[in-house]
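So that we are looking at the same thing, I have put the structure below in structure tokens.
Every protein chain of the complex appears in place save one, which is left out.
Lettered A, B and C in written order, each chain numbered from 1.
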Amino acid sequence: MKLHEYQGMDLFSKYGIPHPPYHLISSVEELVYIKNALTFPVVVKAQVLVGGRGKAGGVLFAKDFDELKKAVDELLHKKIKGKTVRKVLIAPKVNVEREYYLGITLDRRAKAPVVIISEAGGVDIEELAKTAPEKIITFHPYTTLELMPFEIREVAKKLGFPKEDMPALADIAAKLYRLFREKDALLAEINPLARVDGRLMALDSVVIIDDNALYRHPELPSAEDEENTPLEKEAEEADIAFVELDGDIGVVGCGAGIVMASMDLITYFGGKPASFMDLGGGATKDKTVKALEILNKKQGIKSIFMNIFGGITKCDEIAKAIVEFLKKTPDAPPVVVRLIGTNDDIGRKILADNGIKAYMNMEKAAKKAVEIAYERRGQ
Amino acid sequence: MKLHEYQGMDLFSKYGIPHPPYHLISSVEELVYIKNALTFPVVVKAQVLVGGRGKAGGVLFAKDFDELKKAVDELLHKKIKGKTVRKVLIAPKVNVEREYYLGITLDRRAKAPVVIISEAGGVDIEELAKTAPEKIITFHPYTTLELMPFEIREVAKKLGFPKEDMPALADIAAKLYRLFREKDALLAEINPLARVDGRLMALDSVVIIDDNALYRHPELPSAEDEENTPLEKEAEEADIAFVELDGDIGVVGCGAGIVMASMDLITYFGGKPASFMDLGGGATKDKTVKALEILNKKQGIKSIFMNIFGGITKCDEIAKAIVEFLKKTPDAPPVVVRLIGTNDDIGRKILADNGIKAYMNMEKAAKKAVEIAYERRGQ
Amino acid sequence: MGILVNKNTTVLIQGITGRYGSYHTRLMLDYGTKIVAGVTPGKGGLEVHGVPVYDTVEEAVNNHDIDASIIFVPGPFVKDAALEALKNGIKLVVIITEHVPVNDALHIMEVARRQCATVIGPNCPGIINPGETKLGIMPGHVFKKGKVGILSRSGTLMYEISSLISDSGLGVSTAVGLGGDPIIGMTMVEALRRFQCDPETEAVVILGEIGGSSEIDAAQYIKSEFSKPVVAYFAGRTAPKGKRMGHAGAIVSGEADTIEAKEKAIKNAGGRVAHIPSEIPLILKEVLEK
Partner (left out) sequence: MGILVNKNTTVLIQGITGRYGSYHTRLMLDYGTKIVAGVTPGKGGLEVHGVPVYDTVEEAVNNHDIDASIIFVPGPFVKDAALEALKNGIKLVVIITEHVPVNDALHIMEVARRQCATVIGPNCPGIINPGETKLGIMPGHVFKKGKVGILSRSGTLMYEISSLISDSGLGVSTAVGLGGDPIIGMTMVEALRRFQCDPETEAVVILGEIGGSSEIDAAQYIKSEFSKPVVAYFAGRTAPKGKRMGHAGAIVSGEADTIEAKEKAIKNAGGRVAHIPSEIPLILKEVLEK
């Protein structure tokens, strides 16, 4: 779960990581209530979960209240990279003397948390890793339990950071590491960590929490996950992994690996996938019907490639679901079914009794789905 | 810092360890405010930091409001083992079906936390360790990071605890361990951990926090340390380690080891120490004067044995302090000084100039202090 | 033969009384797996498909010789179960469960390293030595005995490809589902090391995914030390950058973990790359005939 900037800032507050005071509003009307609390100029930042928000026009400045009103009005309900802005954060525009990048994430290879530090704050760290890797230091904390100040001092020394920033940098890094561990984060990032009037503070936050650990963090804010489209959310509630894509061929299967491979096949044969839809293992008839119904709500789908290799999943359940779905939805796009595995003889018979062909070979089925989409596109 | 029962219970609440609801009052008048919230019979427990509170009359029961008033009136401001009761805790008297002992403390030898579990809850665990050691299991957690439920299940299995208590026991133990670690406790004890209406809950708490770690726990309640006498508190504020004792010979020195050895010598020669007073290393003249003044406030002191082996401490500072103290306090008991170490020649001269003899040999000085006390006792 | 397990491997099932654990216990028993005991706290004394159930792993190891444990307990309880197995000296732990918190996985792997124990998973289908034993949830019938070792980050893709390979007449020595999570126990390199020493395995198929660097590490190892032919297939070529594709591990987050980078690395290491699944058995036959 990716947290909004302001949610991350709230976590920073709890861990004693300094940041400028801010106000959060979701309508222009609320501005009057905070009017007296503001010191101009201010920065107005759209709270949307997209990267490159600044370049996409999601960050504005205002030197007085009139400008602020205009900025808030401009940002609220605007779409930034497809996401609607529902809240904006207003904070004093500060005088940045120096900027650092500080991030903590997971090193899969080392199976350990990894700390990333650079003086080139404010920039895209992945970009910097390519262009000036010598400006970045990454290391695994000496003991996974906590990040010790000396580790930051060593890095700061190597990168030539000014001495006066060292104590605060070490302190903030230790706190960010504690947040990372205690809140089950996959990423905790301060970019930039800026020196303002001699004091280090976080001017932005990126925090991603491990979804699998959310159950033990009832204290965390709920997702407000605008990353997901309404259809994706509907699928999520039905425990179906669903990602909407740009193409026109719906792809459905059981298991992320096989669904990705199915998408790749569709592409290989010249088609464009409209979905990644994973029913998971052991999908029942009802769940499968629900999935197909959600997929069918997506605009412009020309064919559906349903690739079932039944391990835990029973092919007869899937077959029954397809029959039910097609009966309930006469205007549905053609479903090309590939069905093998557990109970595939029964499933195949159910489909045949209803006049539906079932492929054994997934590549042939994928090709067929592409062909159908191609034909129907012409109509 | 030893926490009161109710302060420990508050910590238990924070960590999700169940306990009966309770009310805390410090005057009989407050009873009316909680009257309607009570379910009788209740137990009334004096909040004093002494062991064996129950046997000393610190725990009473009341079956109705009149009895409760009497019980509260009896307990408040009563002295229990020398400590004044300032608060009482009132909780429903519960029906205990089964009792466990659960404690976590430090194993100095293994340099690790140690968990202590027994089914013989409610009794003195040190007593039980002598009489029925087979009823107690102690173990070091498999990883110091946290106590895993399976470790409790293994113990419960070995001690034959009933299955139905296992999940709650494991859960409470894990939480108590977390409290122990996160709050820098030296001891966290639930005795008894009782089954009441099928549910495990803490009926008492003993929590001792590492004084050296208090600086990082501003969230913890302040000490309210009734263990210390007013003179001890005065000394504490002056950064002097001071414990009042029953005898009549004041013992003062620099360093806990040497002061304990000095007390032992006083006893060895037939005297009785009136104090353990440790000035610490490098005591200044002013601190030493302050210490002697505090000691002089204690009633019935017949002589003072001042045993100074100056390492960091400078003997001239001590000598000046003694001279100043005796000038300011003409009615002070005789001070027998043993003075060697850094600058002892200067110190010795200062004392000689003021007619004070300084011993080199601590055993002779101790003997002299005992003799003086003996003589003055006769007066 | 094959790697990690054999027909004599004795197995403990943790979470044996659960719906899922019990179901797969039956399937594994049917396959021939030597399941000697199960553990479910509070259910000690029961039997599941004839397998005795204990409250603790300690009791189970006191009463049986146990080589490996398979964990079916729900995500929040996996750390407890895995540490219990490790503490009681079990040297191979297969974690089937998905949705295990990353911090818990980190902790498990740290302890396993100290204990010199092997963990497979979490979020994996397990291991199968066709015709001998299976410690996992894969459909046994799609795996035929043979000489191709299979390593996969995805379960279903492993079934699919194993089926293709088995149908082609080549067959499988051992197939290991390594798991789709960011933090997993056995890595591709460690598994390859074992295949290197297994006389029965003559070629290895790597089924990779977008995200992570395990295939890049594998390619480095193959280049420097691995002497058997390798065929790789990668899923997720068309997955959009930054979007989650179900597997937590499958996030494209940098240049090095793209399919292109992985394919290039495998090719540089002397391995072959299949672009669609049906190419895999064809390439395998080609490299094995050499």
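Following the convention adopted for this analysis, a residue touches a chain if its C-beta (ideal position, glycine included) is under 8 Å from a C-beta of that chain, and two chains touch if they have at least 3 such contacts.
Remember, it's a predicted structure, so these values are computed and weren't measured experimentally.
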Quiz prompt | Which displayed chains the unshown chain touches | solution = A, B
Exercise. Could you tell me which of B:Lys135, B:Lys163 or B:Arg181 touches the chain that is not displayed?
Key: B:Arg181
Practice problem: Using the touch definition up top, pick the residue from B:Val32, B:Ala132 or B:Ile312 that touches the left-out chain. | Solution: B:Ile312
Quiz item: Which residue, B:Asp66, B:Glu126 or B:Asp197, contacts the hidden chain when the whole complex is considered?
Solution: B:Glu126
Quiz prompt | Full-complex contact with the absent chain, from B:Leu159, B:Ala261, B:Leu326 or B:Ile346 | solution = B:Ala261
Quiz item: Touching the missing chain, which residues of chain A?
Solution: 142-143, 145, 148-151, 153-154, 157, 163, 166-167
Quiz item: Footprint of the hidden chain on chain B, which residues?
Solution: 51, 106, 108-109, 111-113, 126, 129-130, 144, 181, 184, 186, 210-213, 215-216, 241, 243, 245, 253-261, 263-268, 273, 276, 278, 281, 309-312, 340-342, 361-363
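In this section, only the chains that are shown with their structure count from here on.
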Quiz item: Using CA atom means as chain centres, which chain is nearest the centre of all the protein shown?
Solution: A
Quiz prompt | Whole-Å gap separating chain A and chain C, where each centre is the average of the chain's CA atoms | solution = 27
Exercise. With chain centres taken as the means of their Cα atoms, state the distance from chain A to chain B in Å.
Key: 53
Quiz prompt | Intercentroid distance (Cα basis), chain C paired with chain B, Å | solution = 55
Quiz item: So which bits of chain A are touching at least two other chains?
Solution: none
